[in-house]
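Just one protein chain is left out here, and the rest sit where they should.
Right after this comes chain A.
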């Protein structure tokens, strides 16, 4: 069964994209990530124009993160105040990101920038997760958890102005770092079509030293709103959100995610991290390969933005 996509202006196989949504959903449920970093490149690989792939992928992130955010909120695992402060920066970052996409597209540099960003981010994060996972799985499991919160570190962050109290996280810190982190995540989220959890979570843990129990919930809280904003802004600024494609992907994605979550509960966290790290590195390597290898045709066509 094929369907004509109104914005991508092409006819696609529904089964293929349902399966893609389900696979990405399964992996995101398995690893507890948004899956945007897999979805956007795979959509492009299947012939969806990059702009449409990124914009539509952000709507998929909304669907895949909203239920997690709700669950964490119900259990009290969200620092709403911190989330809102980050969101303030996040909205600005998203706006900048969407407009940056517009500028890059007009200059013909969009695909290159996105690929480079993917290679750098995914390469770094994938390597960290992979090695951290390998180390953790080698070590015998020790009770008491990790020593992530080391008091005394990052004294320069504590010296920043605009101190705020975040009672939920038991933090008294400057509002500047959360706003900047939010802004940065919003920016890359809009540009790469991802949720940005893989940047947000380490930042919350290592920079802000948010208690681990609140990290995922607060990150998801912010991601829901940032990706929702990114979707709307992409629709307004770039007219690149394909609602039909989004529905197909989300239908597959939400189902896949449920099964992924079930499968994830059967695996050890360290093993999951090794697998996730390897997967992220694979995507990064693939994109690096595409950048380095001589393209089959050196020329490419682009429509002029704004032209009918």
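Here is the rule we go by: contacts are C-beta pairs under 8 Å (C-beta built on N, C-alpha and C of every residue); 3 or more make two chains touch, one makes a residue touch a chain; residues count from 1.
Everything that follows uses one rule, which is that contacts and distances are computed from a predicted model.
With the options "UDP-glucose 6-dehydrogenase", "Sn-glycerol-3-phosphate import ATP-binding protein UgpC", "[Citrate [pro-3S]-lyase] ligase" or "Transmembrane protein (Alph_Pro_TM)" in hand, the undepicted chain maps to the protein name "Transmembrane protein (Alph_Pro_TM)" (source: UniProt).
Within the full complex, the residue among A:23, A:44, A:65 or A:189 touching the omitted chain is A:65.
When you scan A:176, A:244 or A:263 for touch with the missing chain, the hit is A:244. Across the interface with the omitted chain, chain A contributes residues 2-4, 6-7, 9-11, 59-60, 62-68, 70-71, 108-109, 112, 116, 224, 228, 231-236, 239, 241, 243-244, 246-247, 250-251, 254-255, 257-258, 291-295, 297-304, 307-308.
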